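First the structure, which I've put down as structure tokens, then a few questions once you've had a look.
Here the complex is missing one protein chain, while the rest keep their positions.
Showing chain A:
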């Protein structure tokens, strides 16, 4: 698994297109949110900005990157090649998604630290870490599921749009309007509960037990996505 992860990291840094679209753009967008945080805070709260940063990196830096990587590795038969070795399927997938996941976590950590220094410390850092980890797990699960219906890297530009734009839209909806109305709907949508968790972690004012409940819908999406991927994921191009 580690050998695959290492080779994947090498490939990411050798491919300028991947490097720019998956890593430079999310950081640039996040930097813009941090720079203009006072404007966005008027719209909602600092917690909302943190949630938007989390989903920008999660959607474009992590989710899109993993879907594109898996589609590309399948298309050029690299997945089949890896399966001709003694490595397990789980080990192969873990090796392929780990570099993008680690890079996304490093990006998020760095950006949120900078945001905390600029806008003020979050209310509950451990809860914030939990919100980030849960969101990353959900985005990885959704990426595996989407990769199952993505034939090529070019196709990924289309198949990743609904989830990428969807989670950012849900995050903005929940972040700006709160969950006083349509609470259940907002929490059940992908990214809704995670956004609320982030709002609670950054802004505070909500009992910890009420916040931890929000992990349920987020992890439920992980389970749904992984079971979908389990049925839909293909290791070779369609014949």
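By definition in this document, a contact is a pair of C-beta atoms (placed from the backbone, for glycine too) under 8 Å apart; a residue touches a chain by one contact, two chains touch by 3 or more; residues count from 1.
Going forward, contacts and distances are computed from a predicted model.
A.B. asks: Under which of the names "Aspartate carbamoyltransferase", "Phenylacetate-CoA oxygenase subunit PaaJ", "ABC-2 type transport system ATP-binding protein" or "TolA protein" is the non-displayed chain listed in UniProt?
C.D. replies: "ABC-2 type transport system ATP-binding protein"
A.B. asks: In the whole complex, not just what's shown, which of A:11, A:124, A:152 or A:203 touches the removed chain?
C.D. replies: Considering the complete complex, A:11 is the one touching the chain left out.
A.B. asks: Which residue among A:23, A:78, A:115 or A:173 touches the omitted chain?
C.D. replies: Of these options, the touching residue for the absent chain is A:78.
A.B. asks: If the missing chain were put back, which residues of chain A would it touch?
C.D. replies: Residues 3-4, 7, 10-11, 14-15, 73, 76-78, 80-88, 236, 239 of chain A touch the chain absent from view.
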